[in-house]
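Only a single protein chain was left out; the remaining protein chains are all shown in position.
Letters are used for the chains, namely A and B, taken in the order the chains are written, and counting of residues starts over at 1 for each.
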Amino acid sequence: MPRIPQLSGRRVVAGIPILWLLVLFLIPFLIVFRISFSEVRLAIPPYTPLFTWHHGSPSLQLHWSSYAFLFTDSLYVSSYVYSLKVAAVSTLCCLLIGYPMAYAIARAAPASRSVLLMLIVLPFWTSFLLRVYAWIGLLKNNGVINNVLLWLGVIHHPLVLLQTDFAVYIGIVYSYLPFMILPLYANLEKHDGALLEAAADLGARPMRAFLRITLPQSLAGILAGSLLVFIPAVGEYVIPTLLGRPDQLMIGRVLSDEFFENRDWPVASAVAILVLLLLVIPIMWFQRLERRELEAK
Amino acid sequence: MNARTQVETPSVPVAADPNAYVRIANVTKRFGDFAAVEDVSLDIRRGEIFCLLGGSGSGKTTLLRMLAGFESPTSGTIYIDGEDMSAVPPYERPVNMMFQSYALFPHMSVEKNVAFGLEQEGVARGDIKRQVGEILDIVKMGSFGARKPHQLSGGQRQRVALARALVKRPKLLLLDEPLAALDKKLREHTQFELISIQQRLGVTFIVVTHDQEEAMTLGTRLGVMNHGRIAQVGSPSDIYESPANRFVADFIGSVNMFEGQVADGCDDCLRIASTELGCTVRAEPARPGTTGATVWAAIRPEKINITRRPPAGQPAAATAPENLVRGTVREIAYMGDMSIYLVQIDSGKMLRVTLPNVTRGRERPLTRDESVWLSWHGTSPVVLTE
Partner (left out) sequence: MRSRGLFSRCALILGLVFLYVPILSMIIFSFNNSRLVTVWDAAHSPTLKWYVALAANEQVLRAAWLSIRIALVASTGAVILGTLAGVALARFGAFRGRLLLAGMTTAPIVMPEVITGLSLLLLFVALQQLIGWPRGVGAVTIALSHITFCMAYVTVVVQSRLVGMDVSLEEAAMDLGARPGRVFFRITLPLILPAIASGWLLAFTLSWDDLVITQFVAGPGSSTLPMVIFSKVRFGVTPDINALATILVLIVATGIAGSTVWMRYQQRRRERDVLLAAAANL
């Protein structure tokens, strides 16, 4: 890298985004962290102050009550478990659907690849909310799917599809599929076709060659795609709210309800901190992958 | 000049060469624990083409980048025209560089690319146009000014890169593997053109290359680099005919090398007893050597004679033959202009011998497994101590 004697220009270039993200990304988390140790009170803002002043010096008062509350009420624990389950199942479905799609695109003729990729990405550019909403129309009791099935005579009574776990899976897989396909495609596209020919030449049947050659090589893509689906899915709010069961909330909805409905900011903050604790390992993992990808020259 | 002195005492600053235009004084560059360039001292004269020759990882490119100012030495100093370059950023150095990838700006036309350097100096627009036209004519790209780089062939891009680097009339031009991206035919042609442009403009060239042929044709002097150090500096013939050490002898061209011990000297020679070779090497002229010291004799393949009978004056049954061994032809590679013979001598070692194919259809060519005699003149072996 060129050596530049006066570093002030660089300091400004790097400093501005760092400063921005410190103020609007990092410090907010510290505030959430701090408020999770406050107690709720009827005031504006509705929590005990961050610092109290004792004899001219600030003193920190930490209350564990919000966290204690989360572990005593089974609603929270079951929401956490349910969110993890939904995210895991959806991620797996995304992988099972997305892998063959990515594979087919990577093996397609170069000219049609860009068109296929565009077709995959295009829905992503249209409103996420509207795409989830579209599924309401499809899944309702008198929705398109039930109407078609009734008309075909496959069923005689409409199936209950909306407000089920199934609807949530559909919604998440549908919304996040491109995030699975793109990293997988990026990985698969780099594979050397000669490797499979060599494997075939050495007597491996296609399935075996796939399992022994292609799959191990695409692990990084699988991991990146899975993390890109799993992490946001855990905190998903819109999809379960529109398509999911009213009796079993996901953790994102719990957080939002605590905040907006109950106005219990400390508990909402504690929920957020625990979600982060849950996700910190996958997030770090993702960051390492991302860094390696970006810095690999 | 004595190149070996430099290698043996690298840490002592080199005596000032009054003609030195670029002076590299005890320069070291470390990346972490790895020393890419280690204690290199070099003087480069005004108007010469100096080739830095070395394999990948030898430090030649790092040295070039330090001259351009893209890297700064960990220690040591670079002087250009007597001025210490340590605090001078690349955009203020009187140096231009031609990049291995050519680094032509893809979003600018050929003219714009060439004009870029002049624009940075605030040259008047009319002058820019004139100077760009002139230099494009010199590199025979005058009619391509409006083209974009991707509309040019490899050879044309190379010329534009050269023009862009030369248009500011730098005193010193750095060329990083200037011909590596060209195919073989074009490369030969371009080599001679580079030399003629250099002579016409009187610019000092420093060329980095891994290709020894390229270095030999282009360079007035070469610096062979190995593991971040200069292994030898000298003219192409110096380096080929009088390599300073085993690395240089082996790196430049091919060579047959034998380990041996200094036996005795005579008025005009040094004798080396080599069990590896199975005969005594007689090397002329005489040079000092401690009896019993381990040395290496290096003989170039084209300097060995290959005959069916022992050459006259050398009786085959002599008890201690000098510069003469028996062997069996094991492989023959016909290369067109010459043939390479791999001959296994009686000690088991393989020797490489080349013979020019002077006539068409030799009467009775050597065949595999034929017994032959190998001999050479006393001036052919080079005696190496390191």
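Quick note on the criterion: contacts are C-beta pairs under 8 Å (C-beta built on N, C-alpha and C of every residue); 3 or more make two chains touch, one makes a residue touch a chain.
Because the structure is predicted, anything quoted here is derived from the model rather than measured.
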Among the chains presented, those that the missing one touches: A, B
Contact partner of the left-out chain, one of B:Asn19, B:Ser86, B:Gln120 or B:Ser196: B:Gln120
Contacting the left-out chain in the complete assembly, out of A:Thr48, A:Ser65 or A:Asn147: A:Asn147
Touching the absent chain when the full complex is considered, from A:Pro183, A:Gly221 or A:Gly235: A:Gly235
Per the touch definition above, residue among A:Tyr67, A:Phe128 or A:Phe166 touching the missing chain: A:Phe128
Residues in chain A touching the chain absent from view: 1-2, 4, 9-10, 13-14, 16-18, 20-29, 31-32, 35, 45, 50, 97-98, 100-101, 103-105, 107, 114-116, 118-123, 125-131, 133-138, 140, 142-144, 147, 174, 177, 200, 206-207, 210, 227-228, 231-232, 234-238, 241-242, 252, 255-256, 259, 265, 268-269, 272, 275-276, 279, 282-283, 286-287, 290-291, 293-297
Interface with the undisplayed chain - residues on chain B: 68-70, 89-93, 95-97, 99-101, 103, 105-107, 116-117, 120-121, 148, 150-156, 164-165, 168
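Keep this in mind: only the chains that are shown with their structure count from here on.
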Whole-Å separation of chain centres (CA-atom averages), chain A against chain B: 58
